[in-house]
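Quick one: the structure is below, questions incoming.
Missing here: one protein chain of the complex. Every other protein chain is in place.
The block that comes next holds subunit A.
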Amino acid sequence: MSNNQSQDSKAAEASQQTQQQKPTILEEDDEFEDFPVDDWPENETEQAAGATANGKDLHLWEESWDDDDAAEDFSKQLKEELKKVDSSR
């Protein structure tokens, strides 16, 4: 509320610099920190940055994950086991 636009962008630059300097280590703190700036334009959001990074929307989620690989260990063993059921009948 006390920030006007020019202050915002200046603060944004400053915060970006400090954020770049900080090494990305996992902080044990689970607290959602306050953002160093109040507001930012659309083109600085994750959505916009993710899209420009690889020219299209970042593919975030796998909807099809069913495993049909019969050669995979668990499937192979299961298959052998089920054969035994058939032969014992």
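Throughout what follows, a contact is a pair of C-beta atoms (placed from the backbone, for glycine too) under 8 Å apart; a residue touches a chain by one contact, two chains touch by 3 or more; residues count from 1.
Methods note: contacts and distances are computed from a predicted model.
Missing chain, UniProt protein name, picked from "COP9 signalosome complex subunit 12", "tRNA(adenine(34)) deaminase", "Related to Altered inheritance of mitochondria protein 1" or "Translation initiation factor eIF2B subunit delta": "COP9 signalosome complex subunit 12". On the side of subunit A, the interface with the absent chain consists of residues 1-2, 15-16, 19-20, 24, 26-27, 30-35, 37-40, 44-50, 58-68, 70, 72, 74-75, 77-79, 81-82, 84-86, using the contact rule stated above.
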